[in-house]
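A single protein chain has been omitted from the complex, and every remaining protein chain is retained in its original position.
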Amino acid sequence: MNPNYEKCIQACFECLEACNSCYDACLLEDNVKMMADCIRMDRECADMCAFAVQSMQRNSPFAEQVCTLCAEVCQACGEICRQHEAKHCQDCADACFACADACRTMAA
Amino acid sequence: MNPNYEKCIQACFECLEACNSCYDACLLEDNVKMMADCIRMDRECADMCAFAVQSMQRNSPFAEQVCTLCAEVCQACGEICRQHEAKHCQDCADACFACADACRTMAA
Amino acid sequence: MNPNYEKCIQACFECLEACNSCYDACLLEDNVKMMADCIRMDRECADMCAFAVQSMQRNSPFAEQVCTLCAEVCQACGEICRQHEAKHCQDCADACFACADACRTMAA
Partner (left out) sequence: MNPNYEKCIQACFECLEACNSCYDACLLEDNVKMMADCIRMDRECADMCAFAVQSMQRNSPFAEQVCTLCAEVCQACGEICRQHEAKHCQDCADACFACADACRTMAA
């Protein structure tokens, strides 16, 4: 594995976990309707991060482009999550913004 | 590709499409809370079907076991969708039950 | 599902199938070393197409960006496959170029 990818893989993995946890928690909230945009974005971001992790791990010729797109998805997911006050949403926003940074650094 | 897999791949692909369409439509419903179990199961089933499709297409040594599990997920998703009267849920239930049958036949 | 995505989903699905079949066949060739770049690219392209299919089916806010990247991966995979004379490689190249076109049209 390319050692330059290590930090970004770790950030993507933490974001993946935060997004899937937030998705699960949102589906169990009383007011699911209010969480609909967060549920949708959590899945987008989780699937994107899982894709980015595997792309970096297998040294894909497209790893940089994948991370450029991943940064964009993480940024958008973080902005949605930040608007919700539930702890799982705030934690997810933190992980998303950290991952967006790591992906931008990796792709630079 | 193993020609015996053809019908099952097609059924999984139709189920994948129905589950993702139903997921998207459920998130746009007025009463999202009522749809929470359907949203969750649609994602489970979509990801399982996508996994099964790729397993069969690449002639995986685990294709039969994957389809055995896929049949179980499709069956459960179809039963949840069948309980909702929205057309996208009923269509999804039809696709899920057809895919469960195809997966059982393939794995037999 | 967005009806504008229909042709692109179909093209991605055909490319997914061609890439996974080519990957499987390449691994069974006598001269696997000669096929190493094709094996690698087939997996990249299959995973990218599967990702694009699900993005479009669930009406992802990132569907266009995903298809822009998918077009690039398909184009690169088609160019690698075109260099190999095996029928599965030539068939795969055809599917890849058709999918690259469909993704570019969809994202335009």
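Order of writing sets the chain letters: A, B and C. Residues in each chain are counted from 1.
The rule we apply is simple: a residue touches a chain if its C-beta (ideal position, glycine included) is under 8 Å from a C-beta of that chain, and two chains touch if they have at least 3 such contacts.
Small disclaimer: the values here were computed from a predicted structure and weren't measured.
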Seminar exercise, completed: Out of A:16, A:35, A:67 or A:80, only one touches the absent chain, namely A:16
Problem set entry | Residue ranges of chain B at the interface with the undisplayed chain | 40-41, 43-44, 47-48, 51, 54-55, 58, 60-62, 65-66, 69, 72-73, 76
For this session: Just the residue numbers, please: which parts of chain A touch the chain that's not shown?
Result: 1, 9, 13, 16-17, 20-21, 23-24, 46, 50, 53-54, 57-59
Problem set entry | Contacts of chain C with the absent chain, listed as residue ranges | 27-28, 30-33, 35-36, 39-40, 43
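Note that in this section only the chains that are shown with their structure count from here on.
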Exercise. Which residues of chain A are in contact with two or more other chains?
Worked result: 40, 43
